[in-house]
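Shown here: the complex without one of its protein chains, the others still in place.
Each chain carries a letter (A, B and C) given by its place in the written order, and its residues are counted from 1.
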Amino acid sequence: MPEDDLYREIILEHASHPHHHGTVTSATHTTEGRNPVCGDEIALSWNEKDGKVSDIAFDGTGCSISQAAASILCDSVIGLPTSQALACARSFRAMLVEGTAPEDDMSDMAALQGVQAYPARVKCALLAWNLLAESLEAEEQSHD
Amino acid sequence: MPEDDLYREIILEHASHPHHHGTVTSATHTTEGRNPVCGDEIALSWNEKDGKVSDIAFDGTGCSISQAAASILCDSVIGLPTSQALACARSFRAMLVEGTAPEDDMSDMAALQGVQAYPARVKCALLAWNLLAESLEAEEQSHD
Amino acid sequence: MTTSAHPLAHFDVQEIRKDFPILNDGTRTRPLSYLDSAATSQKPAVVLNAMHDYYVHANANVHRGVHELGDAATSRFEHARHRVARFLNADPRGLIFVRNTTEALNLVATGIARQGGLMASDRVVLSVLEHHSNIVPWQLERSTHGFAIAAIPLHPDGTLDMDEARKLLAPPTKLLSITYQSNVLGTVTPLKELIAMAHEAGILVAVDGAQRVPHARVDMKDLNCDFFAMSGHKVYGPMGSGILWGKPELLSSMSPFLGGGSMIDTVTFERTTWAELPQKFEAGTPDVAAAVGLAAACDYIDSLTYEAIEAHEKDLMQHLLHMLDSLPYIDVYGPNDRERIVGAVSFNVRGVHAHDVGTICDRHGVAIRVGHHCCQPLMRHLGVPATARASVAAYVTHDDIDSLGEALADVASIFGQVITQHTSPASQMEHRHA
Partner (left out) sequence: MTTSAHPLAHFDVQEIRKDFPILNDGTRTRPLSYLDSAATSQKPAVVLNAMHDYYVHANANVHRGVHELGDAATSRFEHARHRVARFLNADPRGLIFVRNTTEALNLVATGIARQGGLMASDRVVLSVLEHHSNIVPWQLERSTHGFAIAAIPLHPDGTLDMDEARKLLAPPTKLLSITYQSNVLGTVTPLKELIAMAHEAGILVAVDGAQRVPHARVDMKDLNCDFFAMSGHKVYGPMGSGILWGKPELLSSMSPFLGGGSMIDTVTFERTTWAELPQKFEAGTPDVAAAVGLAAACDYIDSLTYEAIEAHEKDLMQHLLHMLDSLPYIDVYGPNDRERIVGAVSFNVRGVHAHDVGTICDRHGVAIRVGHHCCQPLMRHLGVPATARASVAAYVTHDDIDSLGEALADVASIFGQVITQHTSPASQMEHRHA
């Protein structure tokens, strides 16, 4: 086995000790979704304050990829303006779907790049990220 | 084209000028059936007297093979004891289904031997003959 | 004979025939003039190879695997879906793989009726042209849901009575299901006009496209029908391949058709919820090889181009109709304007049963279809129990049609006496001396 392109240390670490696991109290936003292939579900809850994601958490169970991706998501967008959080979700999506190289500021997100080589698992990595993107996009549109 | 193995002169003659076409008046037996492949129908009617087929006729339309076979049927069994008529129908069937060589006394019936080479047309040749056989077999059983 | 005379000079039918293994079957003892493509087309090697390639490199069940072959099978299957969708200029989410046109039309009938979309007070409109596969599915649902069925009548030449159509496309009609091209007469229905009329009255339109796609480009966006059914096996694709396309928003609100694996979201004994489109309508293990083969058939048609196929087939039909019209003992069915007869033509040898005609053609190595062509109501309209039908395809040649002409002359000579009874002596003479 070559150096692991999927189950990197950092992923396993996030999966076994996820950050921001649980629900945000009195969240301004909640959303949940299911990966239809496996039936796994993830729920996101966050607080938006002054146009920023002031707090965020995820709940639900699933494979290590989906859990790590959700944990990394929370780490990555907490404190960001919502527009930047959305941009972040879009870069992540582009990295996995279109194969775009990860940007410099993607930090732990880039660790999931290896998922691209596992078509059946892309849905896992995107589960939480798609939920966030869809929710922020819907919000953006309603502001237009 | 070699000498015609299907549309022999005798078949065409029976088909264009069928013998015993119509219905027998005050028939003791009537039966009708359809070839499911084409939808063509034939009706047979006959009189049984003293254990013999004293009169017989056929009605309905269909291809030349079915019409010739019905015409030849009427010619062949008229006047025969019913048991012999049934034997006749069975020999005919055997000739077409099992490829048995025609017996000496089969006369015009043997002209239909060529149908065997045309699987899709065997049903045509058997249409009237099967009707007769089934009817006589049912009668035989009810006498047991 | 090549068709080098027609405008698209690069279309060489002899070259095309090389693509079809069955047309070059060395084990045959006599020639084959296959004029029965409307029943099922022959398959080019590229289609057979695509299926074989799937089995040898990628065979697995789809949508459920996390293993390499499962990924490969799923990706080939979904690629096929997108390929066929592109072929039809259709939204791939609405593209459901089925076995054939028959299954596609049953899917529509069941999906709508089961959802409560066809009730006792409603009406479904068909036409007298329809194939049984666009009649019986509606009757089966009628037996449970009790709606009415009406059929647009035909003019004597088999064209639709558009005045009657207009009257029927009004309340309580909920749905029009109609053929795009008659498999018996070769005529094309005025579908865009019918669809506009129907939509104006809030009526859904399902199209039986089985006989159209073999002969002309069909474009879902342009046509704007609600449902479209076709058989892959009639367009150079494999047996067991077919398509139902439907507008995604309609399919989403419909009841599923078959229940089973892949089409569900969650299952409990109390209540089950459905998967998203298109999986919702693809229960159980699909025939991945058939889908892959159909996609290859789309590639094949596009490589020939519909323009070239249409030009070639038009030339063939002219030759065919000219031949039939020149034989005094032949009755051709359909409009007098022969330009309107496309891809297939029905006829009878006067006084001779169609099955006898079929058998004699077969003895000349000419494969035509005889019978009611699964169109008993149309046969009743034409007043005949059966017809003979010759149909063309990209690989058909003038020679094939000339062989049919010879076979028909043989029918005339074998049944000469019968024909004489049905034909005027003058025209009979003409033929005898031809």
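Assume contacts are C-beta pairs under 8 Å (C-beta built on N, C-alpha and C of every residue); 3 or more make two chains touch, one makes a residue touch a chain.
None of the values given here were measured: they were computed from a predicted structure.
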From C:M162, C:L258, C:V384 or C:A409, residue that would touch the chain that is not displayed: C:L258
From C:I112, C:I178 or C:I368, residue that would touch the chain that is not displayed: C:I368
Touch residues of chain A, complete complex, unshown partner: 1, 4, 6-7, 12, 15-16, 37-40, 61-65, 118, 120-121, 124
Interface residues of chain C (partner: the chain not displayed): 21-22, 25, 27, 32, 34, 36, 39-40, 42-43, 48, 51-52, 55-57, 59-61, 64-70, 99-103, 105-106, 109, 114, 126, 131-133, 135-140, 143-144, 149-151, 231, 233, 238-240, 255-256, 258-264, 266-269, 272, 283-290, 355, 358-359, 361-362, 365-371, 374, 376-377, 380
Hidden partner interface residues of chain B, rising order: 34, 36-37, 39, 118-121
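Note that only the chains that are shown with their structure count from here on.
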Contact-graph separation of chain A and chain B, given in steps at minimum: 2
Interface with more contacting C-beta pairs, comparing A-C to B-C: B-C
Inter-centroid spacing, chain B versus chain A (mean Cα positions, whole Å): 80
Distance from the mean Cα position of chain C to that of chain B, given in whole angstrom: 38
Residue numbers of chain B (touch at least two other chains): none
Multi-chain contact sites of chain C, meaning residues that touch two or more partners: none
